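The complex appears here minus one protein chain, its other protein chains still in place.
Lettered A and B in written order, each chain numbered from 1.
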Amino acid sequence: MKNIKVLICLLLFVTACQKAPKFTFMVGGSPNALLYWQKVIKEFEAQKGIKVELIRLPADTEQRRQRIVIPLQAEASDPDVFLMDVIWVGMIAGARWLEPLNYYITRDNFDINRFFKRVIEDVDTFKHKIIALPVYVDGGLLYYRKDLLSKYGYREPPSTWETLVNMAKQIQRKERAQNKAFWGFVWQGAMYEGLICTFLEFCASGNGGIFFNPSGKIKLDTRENQKALEFMVRLIHQEGISPPNTFTELKEEEVRLIFQHRNALFERNWPYAWILHQQSSLKGKVGITQLPHFEGGKTASTLGGWHIGISKFSDVKEMAWEFVKFVTSFEQQKKFVLELSWNPGRSDIYQDSEIREKMPHLIVLKNVFENAVTRPVSPYYSQISQVIQRHINAALALKETPNEALKKAQTEIDQLFAYYEN
Amino acid sequence: MKIKCHRRTIIAYIFVSPLVLIIFLFILVPILGTCINSFFQDIPYLPKKFVGMRNYLILIKNPDFWDALKFTIFFTLASVSLETILGISFALLLKERFPGRGILRTMLLIPWAIPTVISARIWQIIYNYNYGLLNYILQYLKISDKINWLGTPQSAFWALVLADVWKTTPFMALILLTGLQAIPEDIYKQAKVDGARFIKRFFFITLPLLRPALIVALIFRTADSLRIFDLVYVLTGGGPAGATRTISVLGFQYYTSADFGMGATVSFITFLIVFGFSLLYIKLWGVRKL
Partner (left out) sequence: MSERRIKSIFIATGSIFLFLFIITPIFWMIVISFSKDITFLTGGVYQFSLSNYITIITSKSLHMIDYLKNSLVVASITSPIVLIISSFSAYAITRINFAGRRIIPLLVLSISIFPQISIVGYLYRWMGNLGWINSYVALVLPYLAWTSPLALWILLSYFSQIPKELDSAALIDGAKRPKILFRIILPLASPAVLSGLLLVFIACFNEFLFALMLTSDYGAQTVSVGISLFQGLHGEIPWGELMAASFFVTFPLILLTFLFQKFIIEGLTTGAIKG
């Protein structure tokens, strides 16, 4: 009996010992990115004298979200600061798990205008309060083989989709003579979040899109969107310039490798691929530009990237804010560019002379980011995304016609809306 | 006499109360709570409200749910069948006396002793497309080209089944071995004298006498497969694209998408399925209890 009492006391004692406030920062990514974050933290600790605990998360983005949601939903005091994928900010903000930053911004004269306006307005603002800041941004780009275009007499990359199709068909036919595995245009069509990015780009470049209209609903089955989807199906099944495994297997790395192994003329991918292409045998042969658009539309690029926020339940909010300021400062953001090739959310970095010299391609990106299209920012975005993914992929697989796919997706989205917005 | 009886009973209740209390608080109450939660819409950015059967109706119309259910059932069928066949084979093997038998019997405990998540990680590297052992063996023995084990739904299914069979067959084999050893040798001797060959002896003596142990093992193994989470979460994460999601994984994903009501609904349905199956087994094969 006595032993039991002792044990229970021990239990409670051990539990109590864990309750001292600590400043924790949750971030995930590849091992070398995490290694760099440790350097950032060391510098911060040296400069400000504030100790930060790094909690490493897996590279898998779904697992990262799970590890953040679990403590937030339980209103735990840790983690204090964390990174969020642009598509979750809506959910985390909507759940009121983020500390509004306006007070700190005004108090410390923090210049919010240095950041991309679109990004701040569309992603980082919730009910007129700023609840996050961009750490880095991403947008879809068109990669092309400069050498092949000039070989066949083209001076410039295509600015419309039709031009792209024509160039791709012609060059693919000729190149197939030596290389049976050559494709005109590779892009991400597998059933995952990346498909939404690609689909959105096609839609928005023809005046369509996935967004909340003034009455607060998403109207997906519009004529413009159907045209875009029909075009995507055409690329694979009629023009034959995109491979048949586009909708089963192609994600970012698969697409990049096809292009990098000299088996593609055009590639739709994120900026990260640039450095990797330049380090391969394709050095100097690759160009990047904005994505083409449909006749009468304009170029569109889906916004990606990661944002930093402070937990509403943090027990060290002042210190957390210092860290957020540090990470989004000019010096640190510049280092992110130089060390990890990340694209900063601050537009002033792009004007810096050293950056312009070392990373000339960033100028193209600046334009892209200023006009990027965001996916709908909503607390239940991931459910919307799943619905759209399923039907777009079914259309690409010829299991549904584009018309059917969009209509079915619309019905399911309306049901989601009714469920979540009542 | 009467006073003694009462005193004994009271003492008995006091003795069992800690256990019953703990189980009540941390198992029964949560299950009840999950059931109740399933009738609510519980999302952080909306006020919690009672919606009756609406979560269940939505779930029935959701293809994700049926995919997960189908996958779970097929997985269970494949896994349990393979485990049973292999388990019986191993048990029969280890019943015989031969040099090295003791070592092998001890080795049976290894897969059981390793945490499931660790075994999942080992299988992950074995199944790795570029650097994995399995693809290396397949190519080396010229059986086939590299297979993307974890990248397509069909191969991921079998990848999971194999990993599960590895982990659980030894336990099956141990139980069945104990059951086999309980069968008196005389019955076999008599059968041999009567001229019965091995196959006959197996189906007419071994299996029937093994039945009680086999049924208990089957109940536990089926329930375990139906509710499986650890192996799937770590080895495939429910992928590719949700193709290998079991119902437990689906529930977990709802919980961590902050949709607590739906998570509770899927979780409670999982409970009903597992419990229902077990009751069905017991009824069908009438286990004689205590």
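Here, contacts are C-beta pairs under 8 Å (C-beta built on N, C-alpha and C of every residue); 3 or more make two chains touch, one makes a residue touch a chain.
Just so it is clear, the structure is predicted and the values come from calculations on it, not from any experiment.
The residue from B:41, B:116 or B:168 that touches the chain not shown here is B:116. Residue B:31 is the one among B:31, B:187, B:207 or B:280 that touches the chain missing from this view. Listed by residue number, the positions of chain A touching the unshown chain are 1, 3-4, 7, 10-12, 14-15, 18, 24, 26, 28, 30-32, 34-35, 38, 54-59, 63, 67, 70-71, 73-76, 78-79. On the side of chain B, touch with the chain left out of the figure occurs at residues 8-9, 11-13, 15-16, 18-20, 22-23, 25-27, 29-31, 33-34, 37, 89-90, 93, 96, 98, 100, 104, 106-123, 125-126, 128, 130-133, 136, 166, 170-171, 174-175, 178-179, 182, 197-198, 212-213, 216-217, 219-220, 223-224, 226-227, 229-230, 233-234, 247-248, 251-252, 255, 260, 263-264, 266-268, 270-271, 274-275, 278, 287, 289-290.
Simple rule for what comes next: only the chains that are shown with their structure count from here on.
Rounded to whole angstrom units, the spacing between the C-alpha centres of chain A and chain B is 38.
Looking at the complex, you find that chain A touches chain B at residues 60, 62-63, 65-66, 69-70, 73, 91, 94-97, 190-192, 249, 379-380, 382-383, 386, 390, 415, 419-420, 422. Contact residues on chain B toward chain A in their complex (touch as defined above): 41, 43-46, 54, 58, 63-64, 151, 237, 241, 256-260.
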